[in-house]
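Here the complex is missing one protein chain, while the rest keep their positions.
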Amino acid sequence: MSDETPLLDELEKGPWPSYVTQIKRAAKKKKAAKDLLGIQELSYKDRITHWKHGGIVGVTGYGSGVIGRYCDQPEKFPDAAQFHTMRINHPAGWFYNTKSLREICDTWEQYGSGLTNFHGSTGDIILLGTTTDNLQPCFDALTEKGFDLGGSGSALRTISGCVGQARCEWANFDTLNLVYDLTMEFQDEIHRPRWPYKFKIKASGCPNDCVAAIARADFTIIGTWRDSLRIDQAAIRNYVDNGFEIKTLIVDKCPSGALEWDDKSKELKLNAEDCVRCMHCINKMPKAIRPGVDTGATILVGGKAPIIKGAYLSWVLVPFIKVEPPYEEIKGLLRKIWDFWDENGRTRERLAELIERVGLKNFLKEIGVPPMPQMVYKPRANPYVYF
Amino acid sequence: MSDETPLLDELEKGPWPSYVTQIKRAAKKKKAAKDLLGIQELSYKDRITHWKHGGIVGVTGYGSGVIGRYCDQPEKFPDAAQFHTMRINHPAGWFYNTKSLREICDTWEQYGSGLTNFHGSTGDIILLGTTTDNLQPCFDALTEKGFDLGGSGSALRTISGCVGQARCEWANFDTLNLVYDLTMEFQDEIHRPRWPYKFKIKASGCPNDCVAAIARADFTIIGTWRDSLRIDQAAIRNYVDNGFEIKTLIVDKCPSGALEWDDKSKELKLNAEDCVRCMHCINKMPKAIRPGVDTGATILVGGKAPIIKGAYLSWVLVPFIKVEPPYEEIKGLLRKIWDFWDENGRTRERLAELIERVGLKNFLKEIGVPPMPQMVYKPRANPYVYF
Amino acid sequence: MGRTDIGPPDYKDMLPPVIKKNYGKWKFHETIRPGVLRHVSESGDELYTVRAGSPRLLSIDFVRDICDVADKYCDGYLRFTSRYNIEFMTDKKANVDALIEELKRLGLPVGGTGNAISNIVHTQGWIHCHSAATDASGLVKAIMDELYDYFTSMKLPAYVRIAVACCINMCGAVHCSDLAIVGVHRKPPKVDHEKVLAQCEIPTIIQSCPTGAIRRHPDPNVKSVVVREDLCMYCANCFTVCPAMPLADPEGDGVAIYAGGKVSNARKPPMFSRMVVPYLPNNPPRWPEVVDIIKKIVEVYASNAKKYERMGEWIERIGWEKFFKLTGIPFTEQHIDDFTHAVETYRTTTQFKW
Partner (left out) sequence: MGRTDIGPPDYKDMLPPVIKKNYGKWKFHETIRPGVLRHVSESGDELYTVRAGSPRLLSIDFVRDICDVADKYCDGYLRFTSRYNIEFMTDKKANVDALIEELKRLGLPVGGTGNAISNIVHTQGWIHCHSAATDASGLVKAIMDELYDYFTSMKLPAYVRIAVACCINMCGAVHCSDLAIVGVHRKPPKVDHEKVLAQCEIPTIIQSCPTGAIRRHPDPNVKSVVVREDLCMYCANCFTVCPAMPLADPEGDGVAIYAGGKVSNARKPPMFSRMVVPYLPNNPPRWPEVVDIIKKIVEVYASNAKKYERMGEWIERIGWEKFFKLTGIPFTEQHIDDFTHAVETYRTTTQFKW
């Protein structure tokens, strides 16, 4: 292959850090990275991908965690002819000590292309590009260092959660601990695909949903509270005295009209019953307003991307649940859902599609959750009722 | 049959005028009405209808306008054993001179049960209950007096419109004239069913939609304007001086935030570009605010009740159209739609269901209407695009 | 044979002189008292309209009565509204009180204007329809007796439009009413095999079923169909195309109540009515369970909604979960949609009230 990459070189210009620069840096040490650069340049020229469908590759005892990948020009790019990725389950919250990070780098220097993604969009560390032969030794080396593979295929995928109580004042439960606990509990489900399709779990500590769980998880856990949010009126006054337009920026934007600004008493009044815990007032006045103290989570199900029946946002399943170790209620619910899905789901049918097909009503019955108005925006308009 | 109607008698009590009293009044003169009373009492006792499916009955040359009806207890109620209704097309706007009304009464005294509905919910005068033999002579007598049958079956149904310019200051076009003109133009379509299913046209002079067209018509014509609504600031001040809370009752309720109340200049300011012509401010301040002067209508299609694929509200098809005699543009559009429906519709498939099945995009192409953002609340979210 | 295709009479022959003169020239109106409108023309002419409630099902002698009234006070003209009310129009203010007196004598309430409960749009019921799962006229009478005051006054936050349909064909605009009462079946069709053979086309029956519940009879010698009862949601479509498949059943039939629909484009776009009570039994002649719940909803609405807020706008603002809480109506699995676009009703947010 030629060393020239005129098209990619263009992408080293400009202020944003360049991925091309990263590949070139890796290419100095690793031939696979160098071939990747060539393949990428060729794709830019041809305006087409040069990767083929992956075959089944992996490590012993697992069915998931590796995405097989082959170049369609193996003669031209022999060092990237096999270019599998390994998905490494991340520590909850994506916190690292540098020792662990360096160990990953060292292992990948030995067995892979020297290129990574921190992170894949499910949340795994993606080790980008290695050969079939290197998979097992690389895996063995990683487990030595305390790392394990994440999910892929028709399995439970790597669970992720927001930074939560580690650094956020709004977390209504301990997202990191829940993510870690569920991950450890369901190792088998992560590593050995056996369901109709993939299943994703994500946890956000509050309705801001900083891991976009509601859009991307079959099982979505979002922190919330049952009592009233807490207002520190002195701190509110402080905001207002500093010119903060509380009326237009907070009161008028409250989606449920639960707030009122009393200009005389300089008080922000809340009708707690009307608050739908959207977080807006809290978000914009973090020094004055905080979530309540009777905290827990709302469980929603069914979030996913468009394949096959279209994209879905998660739907409310359990309006409120306490989230405390050992999380038995959540685990039980998950198991019931998996049983139902496993038994009734068709191949490549995600949970939302199954529920749509059989009807939410039937799904609720099967998993033993009672119907509640919180589950719907509005009741049915049609009269086509099964009695 | 017994003369006693203890259950129905209960419905002669109470302040609201009683339909039972009306039947009893007719029963004094007509045996059919008396039997109807008996059948109704029996239904109240049995909690079930005592009418059977209608057979095909009608008048010569027509396929529609009569609903055949037979009692399931002909021995018990021989005078209502045949109890067909005739649907008589009403004068546009449901205005009558008493001479005409009395002529209908006289004719119905001669040929029918003496019971009527003013009106059926499509808008016909319903002559309730006659025999097969009486249909033709009754029809002949009615046409003598200038009345004709309305639609039924898989035909164009009786067209109706709001009171419009006859008595309403907000009518953006002449609903009565349009209804009458279309009705005369499409007599054949009304009287001779030949389509996949029924088709309804309704016209309201403004977005208040006093004939509920948007919910009930396959082809919905709703008056609107293209320029700015007209505000008489002096009259506005009058309202405000009389204690009318213009801020909460008008400005805050404007769906598009197009209004502003300037408390200093005592002026109601309009950002005309933002007004979505919802009528609210006009409705509540009729002495001060009026529609614009560049008037016409929005055409919407597809409104209907739940059978078979669920209920539909009409969808915007033509955001703005001038509505002036001889209404050629509207007639042309109707004919194109009927051609398309006739060719592509399945039996008992209303227009909305057909459009849903083939896609709005294809429908637009076929009838030659260009796509406009006004047709949708929002563009597609899914990526499943035919290019 | 008589004439055909003459169409209805020309509306122009039906208009009172003052309307003919001021046609298209009306400038503004006001409601001078419940049931009485005053329209003023650019020309300065005035028109007084007195609106009276009507049972819709009218004997011809009664129609003659109202003609007498119109002859006396209204130059021999009258009209009906899109909700079956009768409107008496006069350009003489002096006539108004006398007109109202006359209507009182006829037993007709004056009202139905503005923020009132106007007449109930309704259908045939046991009076005339083979399809009816309940009676319409009786329900209307029972409900309007109870809500009478709301017809003759204008004390509600906004219009409340009620509709009754005796089956889910929903003749009328039941699917978009503030309050809708709908007759429903709850038993699958009882197939009369001999009648099927004689009167129906099997492919048509099979096609008519939206849920695919109908199949050919398993015994090829029986030229009929069978219904998979677990798939039937009692829509009666099969009965419409085949009389041999009646669903009517005294124990199964009854009514459902829907709420929050609207048609006008004022403020919020039109909305569908939505289920609030899946089933109440047919309890003629006065359907007390139905009347109670309708009254309850109207009262909760009246005391909670803001001025000019229609039922559906109010519910949208407070949320359906709060509606169920305030009215005390239980939320059941039937409320959850499972028809074609059901998923669009599922709540995709953590925003809700307890």
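Lettered A, B and C in written order, each chain numbered from 1.
The rule we apply is simple: a residue touches a chain if its C-beta (ideal position, glycine included) is under 8 Å from a C-beta of that chain, and two chains touch if they have at least 3 such contacts.
Quantities reported herein were computed from a predicted structural model and do not represent experimental measurements.
Q: Looking at A:Ser100, A:Ser228, A:Asn344 or A:Asn362, which residue reaches the missing chain?
A: A:Ser100
Q: Which subunit C residues would touch the chain omitted from the figure, given the whole complex?
A: Here the touching residues of subunit C are 265, 269-270, 341, 343-344, 348-351.
Q: For subunit B, which positions touch the chain that isn't shown here?
A: Looking at subunit B, the ones touching the missing chain are residues 207, 214, 222, 224, 226, 255-257, 273-278, 298, 300, 312-316, 319-320, 352, 356, 359-362, 364-365, 371-387.
As a convention for this text, only the chains that are shown with their structure count from here on.
Q: Averaging over Cα atoms per chain, report the distance between subunit A and subunit C in Å.
A: Roughly 49 Å, centre to centre.
Q: Please compute the C-alpha centroid of subunit A, do the same for subunit B, then give the distance between them in whole Å.
A: A distance of 51 Å separates the two centres.
Q: From the C-alpha centre of subunit B to that of subunit C, how far is it in Å?
A: 12
Q: Which subunit C residues touch at least two other chains?
A: Each of 168, 170, 175, 210, 235, 272, 339 in subunit C touches at least two other chains.
Q: Identify all positions of subunit B at which a residue touches two or more other chains, and write them in rising order.
A: Expected reply: 306, 310-311.
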